[in-house]
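One chain of protein is taken out of this complex; the other chains stay put.
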Amino acid sequence: MAIIERPAPTASILLRAPVTPSQSMGIVRRPVTSTGWKSWVFTVDHKKIGIMYGVFAMFFFIVGGVEALLIRLQLATPDGKILSADLYNQMFTMHATTMIFLFAMPMAAAFANYFLPLQLGARDVAFPRLNALGLWLLVSGGLILNASWFLGGAADGGWFMYSPNSGPVFSPSNGVDFWTLGVQIAGFGSLIGSINLIVTILNMRAPGMTLMKMPVFCWMILVVQFLLVFSLPVITVALVLLTFQRSFGATFFDVAQGADPLLWQHLFWIFGHPEVYVLILPAFGIISEVLPTFSRKPLFGYPFVVFSGASIGLVGFGVWSHHMFATGLGPISVAAFSIATMAIAIPTGVKIFNWTLTMWGGKIWYSTAMKFAIGLIVLFTIGGLSGVTHAVAPSDTQQTDTYYIVAHFHYVLFGGMVFGLFSGFYYWWPKVFGKMLNEKLGGWNFWLMVIGMNMTFGPMHILGLQGQPRRMYVWTEARAGEGLFNFGFWNRVSSLGSLILAIGVLLFLINVVHTTRKGKPAPLDPWDARTLEWITTSPPKEHNFDRIPVVHHLDDFFHRKYQEDATTGAMVQIATGEQLVRDEEANADAHIHLPSPSYWPIAIAIGVGTLGMGVVYGVPIMIVGVLIILGSSFGFVLEPSVADDIDYDPPMSGGQETKELAPLG
Amino acid sequence: MTHRCPVAKKRKSWRPLDDVAVLANHDTGHDTGHGHSTSTGLSNNKMAMWLFLGSECLLFGGLISTYMLYRGRITQGPRPSQIFDIPFTSVSSFVLLMSSLTMVLAVTSAQRKDNERTKLWLTITALLGATFVGGQVYEFTAFYNEGLGFTTNLFSSSFYTLTGFHGVHVTVGVIMLLSLRGIISANKDTGDRAEVVELIGLYWHFVDIVWIIIFTLVYLIPA
Partner (left out) sequence: MNATATDTHEQHDSHAPGLSDATAIKIALILAAMTALEVSTYYVDFGAFFMPVLMVLMVVKFFTVVSYFMHLKFEHQMFKLLFYTGLGLALFVYFVALATFKFFS
């Protein structure tokens, strides 16, 4: 993910402030540079933070992908020798943890951070410094998680880390400690980010943009952030209990003392099931933008898509025990959770229906973004159907802990979430970087990923129904079975598929490099898009909009370009995107307020990371961490969100780049 | 400075969300001294604080549930009925409850822009909070000396975790109260002072309502 910045058009009204450091708390000089690495590390600009989320997530997508390839290589042959049993356990644990906490959630956060303010018609998020804090806490958590590889081995209990297997007796290395602390800190960052984004969506909309005129992407992000706000504290409790057990000798999951290890499973899945929707709903939001744009039609049944998304979120809090059907919950619990789980298929079906009817009768433009969106509809439906078979408890009891489960969640997560995110890459790349990704390479990228993904995960249905347990580190020829259902054959197909999938992803990276070097500058409105992020330059200026748009319609940008012809009823173009952008530039606001950069978010995150390491390496390090947190919190609170005039050299005359923001922001 | 006009006060019914509209021009409102207006007309900070407290409900809910599940599982060590000192804990509960009152008085003083009173009530609230924390430290020490360590049994682990988490919340609150008092004295605050006092007040009251639950479920109902 190279970072390209096109020079801002000279028509910009914003003169950059003369930049030299200044003072904050009277001790440290405040960062005010707008170029170089400091402008990234101390930034509070939601667009830069979004790009950093994206770079971070893409890096860990590759890390998690390599881990997945090692797993598939190990299973490609009987009696695989690539990984030891222990290393295999670490590999699948870290593959899942990395993909979920360090790729999927951060990538969704990247899109949310970058595009929410743009789609809402705002100049930044509600709490820009908290936004930066969320990012750096995530980085801190990600580093701690992966530091375990070099400090005695990674966690090996599977991503749901069931107790008592995760206790000190069965997992003696520090891997699980790093895992709990890393997830805890990343989760803390996520919680801060979600509060920030909810307030942003509710409070920072452009004039006239009622909630029901808001793009579906914003709606889905809103639902996701609510899920995070109310589910992350639950995993926090679970992780605290586990940390206290492992580091301080508490007895929470000690069966000898009469503990109920199922407590962990409940706490984990009360978080874990809403988390599943946290992963998929941003992708749903993205394709709800892509499908109408490339079908040249408004989204079919906008309110239904919105409310089905919200009801998926709400019902998602009442189904967690379907992950625990095999634990002996008793018939009443199983029946209740089974029915609730099946109920979720209804709003999901509504969405699939609406997307399909959005395309129906449209003039479809098969761009790469559109291909990925259609891919999502098809592949997610397959994964959704196998999901319904898990909702049926007797059937689930057969499938629990087999490869059938692995097949299911890779169809919904890879076929659903990842395809949605890739659709977003192709759709929004010109907006973020000002250059078009190559469509021809994009086509190869798409088809290799479709073929690779179906070859990798399709056979897992058969393997699972034949009884291959998930997390089995070797299979043997003698027990592989015969004929069509031979383990060996389908495992080889799956491993071959994973290579094709990897080549597909590699093509995307090549496309990025190619585009960065040789890509053509993107037109201002390459897709004839519908929403407000396209009413500014690409990449957007630091202040996003030259004047804050006033919204009259859902898809306001589209309605500024097209008007209904009174006689024929057809939509007739009255302006181009370029004209609209030039028009905005000509009528720019005189005073624009932007928050100033700050040292404190990253300083607090360093303190939290130090505190986390202290849990493993001793109280003195913890104390250092607490002191850093305390000191930088004071810096954070005492710092005005805008740099004082005196912070500039020569001092500014005032009014040029001032802004006012929330004191705790 | 009026919060709601009388007409609005009568309107109790739920207003549809999409009617909570929008007019703010984010960029020209730099003169009001009240921060800029938002789409809903509600303060960003207060909205964030209420969301955070909603989230905290699930945090303490989880800790309380863990305690409730494990409260009777005592394989070794003293039973709670043997070591709990109800009169002592009742007094410290009362102290925390009264600190909520003094916090309200701090908030109303801040809204009247009465800095001296605000500082006074903040200090008293912090002292009451510190008294509570001191009582908890004393109580923990006493329990420990009577043989109830953190690792003794399921009851002790979940008891210390729950009340300890609450104690940390109170301690953070005390630090915030004292810092705020100092910041007001030094006139170094960067936002709307009355709102900052109110926000910390919300946090403080939340810590109090958590203790209302803990006091009943942990201390008054025998395990």
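Labels for the chains are A and B, by order of writing; each one numbers its residues from 1.
Definition applied: contacts are C-beta pairs under 8 Å (C-beta built on N, C-alpha and C of every residue); 3 or more make two chains touch, one makes a residue touch a chain.
Quantities reported herein were computed from a predicted structural model and do not represent experimental measurements.
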Identified contact with the non-displayed chain, of A:Thr43, A:Asn113 or A:Ser321: A:Ser321
Selected residue (touches chain absent from view) among B:Ile83, B:Leu120, B:Ile183 or B:Leu202: B:Leu202
Candidate in contact with the missing chain, chosen from A:Val44, A:Ala147 or A:Leu329: A:Leu329
Residue numbers in subunit A that touch the chain omitted from display: 202, 226, 229-230, 234, 260, 262-263, 266-267, 270, 317-318, 320-321, 329-330, 333
Positions on subunit B where the hidden chain makes contact: 1-5, 8-9, 14-15, 19-24, 32, 34, 37, 40-43, 46-47, 50-51, 53-58, 60-62, 64-65, 68-69, 86-87, 90, 93-94, 97-98, 100-101, 103-105, 107-108, 111, 194-195, 198, 201-202, 205-206, 208-209, 212-213, 215-217, 220-221
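Methods note: only the chains that are shown with their structure count from here on.
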Touching residues (chain side subunit A, partner subunit B) in the complex: 122-123, 126-127, 191, 195-196, 198-199, 202-213, 229-234, 236-238, 240-241, 244-245, 248-252, 254, 257-260, 263, 267, 548, 589, 591-593, 630, 634, 637-641, 658-665
Subunit B residues touching subunit A - in the complex, by the definition given at the top: 17-28, 30, 35-36, 38-40, 42-45, 47-48, 51-52, 54-59, 62-63, 66, 69-70, 73, 75, 150-154, 156-158, 161, 165, 175, 179, 183, 188-192, 195-196, 199
